[in-house]
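Let's turn to subunit A:
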Amino acid sequence: MKACLRVCTAASCRSRGGASLQHSLSEAVARAGLEHGLRVKGVGCLGPCSDGPLLAMDADPKAQTQLYGSIPVADGAQLVASLMEAAAQHTLAHWCPAGGLRIDLNHPFFQLQRRLVLEHCGQIDPTSIEEALAAGAYRQLERVLQNNNPAAVIEQVRRSGLRGRGGAGYPTGLKWAAVAQMPGTEKVVVCNADEGDPGAFMDRTVLEGDPHTVLEGMAIAAHTVGASRGLIYVRAEYPLAIARLRTAIAAAQGHGWLGTAIAGSRCNFDVELRVGAGAYVCGEETALMQSIEGKRGMPRPRPPYPAERGVFGLPTLINNVETFANLPALLRLGLETYGRGTKVFSLTGHVRRSGVIEVPMGTSLRTVVETMGGGTPAGRSIKAVQTGGPSGGCVPAHQLDTPVDYESLQSLGTIMGSGGMVVMDDTTDMVDIARFFMAFSREESCGKCVPCRAGTVQLDNLLEQILDRRATPEDLEQLESLCRMVKDTSLCGLGQGAPRPVLSTLRHFRDDYLALVPVETRR
Partner candidate 1 sequence: MAESYPELEPVLQRHEHRADGLIEVLNRAQELYRHLTPPLLRHIARQLHLPFSRVQGTASFYHLFRFSPPARHRCLVCTGTACHVKGAASLLAALQREPLNTWGIELGSVRCIGTCSGAPLVVVDQQVWNQQSCASVLSGLRELRP
Partner candidate 2 sequence: MHPESTPRRITIDPVTRIEGHAKITIQLDGSGAVATARFHVTEYRGFERFCEGRPFTEMAAITARICGICPVSHLLAAAKTGDKILGVAIPPAAEHLRRLMNLAQLTQSHALSFFHLSSPDFLLGWNSDPTQRNLFGLIAANPDLARAGIRLRQFGQGVIEALGGRKIHAAWAVPGGVRSPLSPALRDQIRAGLPEAFTIAERGLSLFKQLLDTQLQEELEVFGNFPSLFLGLVGKDGSWEHYGGRRSGGIRVMASDGSLVADGLQEDDVEQFLAEAVEPWSYLKFPYIQALGPQAGSYRVGPLARLNLCDCIGSERADQELQELRQRGGRVVTASFLYHLARLIEILACLEQMEQLLDDPLITATHVRARAGVNCHEAMGVSEAPRGTLFHHYWVDANGLIAKVNLIIATGQNNSAMNRTITQIARHYLADGNLSEAMLNRVEAGIRCFDPCLSCSTHAAGQMPLLVQLIGPDGTLLEERRRG
């Protein structure tokens, strides 16, 4: 058993020099002829991005894995030298990069996670299908193909209670059943990888760290609903994810896990990658389908639902990255062990340890933010936690014991969303946050329906007026009623969700608004 040094090369650590670190370390190992004793590999996200660049050392199967952060990339030569010395002397288990930070893997940040979707993320080299296969990739697909009982798969998905992880939370089993019921053999499976919520990077993490799990999930879905064509729509802002996906698709085709007669079965499934061009609204499924067809990403009214008439007019199953990535784990574990499943969150903002975590569904916000994330930096207290991005809302500090699940968050006026979680400390002006999201929605509105196109502009202007202390109590009323109107009348989720950050902050932080209304205008 040789030691393995895993260097995080996902986007966040890459921006801190992770990739060059991997490059110089593996070069040095090769130069010193130590490949037999030590393998250096680039892996996907290791978790606590705020401590990047990160590397993990698996020195010996018996010794505990060590995780190091804040690696001083600038002192590359010194780092390489000390590693070479440790490798030569077989003391890798005790090696600690000088200047680096040893991260306690017994910390709740790691211990309270349950990694189903992210199981292989950070463990395997995402550019190597062999590693993925060794870790168990495509085994569930193989089983599904062997059993050839799509109805049973749908039933299992339905009973698991798995809901769409992209934001709307639609029951996945129902969606699959609807597409499976459609007549004909030409159907499409689409993976929505247009993760656009600011502050959300779960899907990027999965795609960069373990693309095969997503492809496997898609192939399972394709077989189950009877589709032979797959499309992944990924945002252009994720160049690394795009590169990893291209590599993975080609490798899976090469190994017979995609393409014709998969694993000797009669199942054919080709996957094509489509890259977006910078339009948040394309995360909305009908807009995404328009974009795939090479059109303006404008949502269209439903019905018809994608299951009836989707991409190119064909019955279409559309799920997001994390949803597909849940399937191999669900099928492997079975309903009982899978339980309520997990949710991946990207934890950012005013929090000590930010990064990507996967926790059991129903974990409380307090556990995530305070216990796992370490709360706010010293001297500050949490004011709110924002979930759900521009369509979500803010949970006030006193309600942090709320469990993260679809229903609980909705009852507080926010949504689970795709999993972005932004912690805000007591210096945060909630009106400013509301305006930030409204400006976002204004900029990203596709312009098709009137309430969203013109309403978000008026709302943004009203919020600006409030922030400039030029508003009256009547303007606040106007703000609230226009918010309800835009929410009730917009065509798609972007417009319907756009007022939520305002309504949620008006509900929980009305004092922040009142403080900005000049006294003389108040009644």
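FYI, contacts are C-beta pairs under 8 Å (C-beta built on N, C-alpha and C of every residue); 3 or more make two chains touch, one makes a residue touch a chain; residues count from 1.
Selection criteria: all candidates are chains of the complex that A comes from, given by their letters.
Quick caveat: nothing in here was measured; it's all calculated off a predicted structure.
**Q** Would you mind flagging which of 1 or 2 touches subunit A in the complex?
**A** It is 1 that touches subunit A.
**Q** Show which residues of subunit A lie in contact with candidate 1 when the two form their complex.
**A** Counting only subunit A, the residues touching candidate 1 are 11-12, 14-16, 49-50, 52, 195-201, 204, 236-239, 274-280, 291-298, 312, 346, 348-350, 354-355, 386, 389, 420, 422, 424, 428, 433, 436-437, 440, 443-444, 446.
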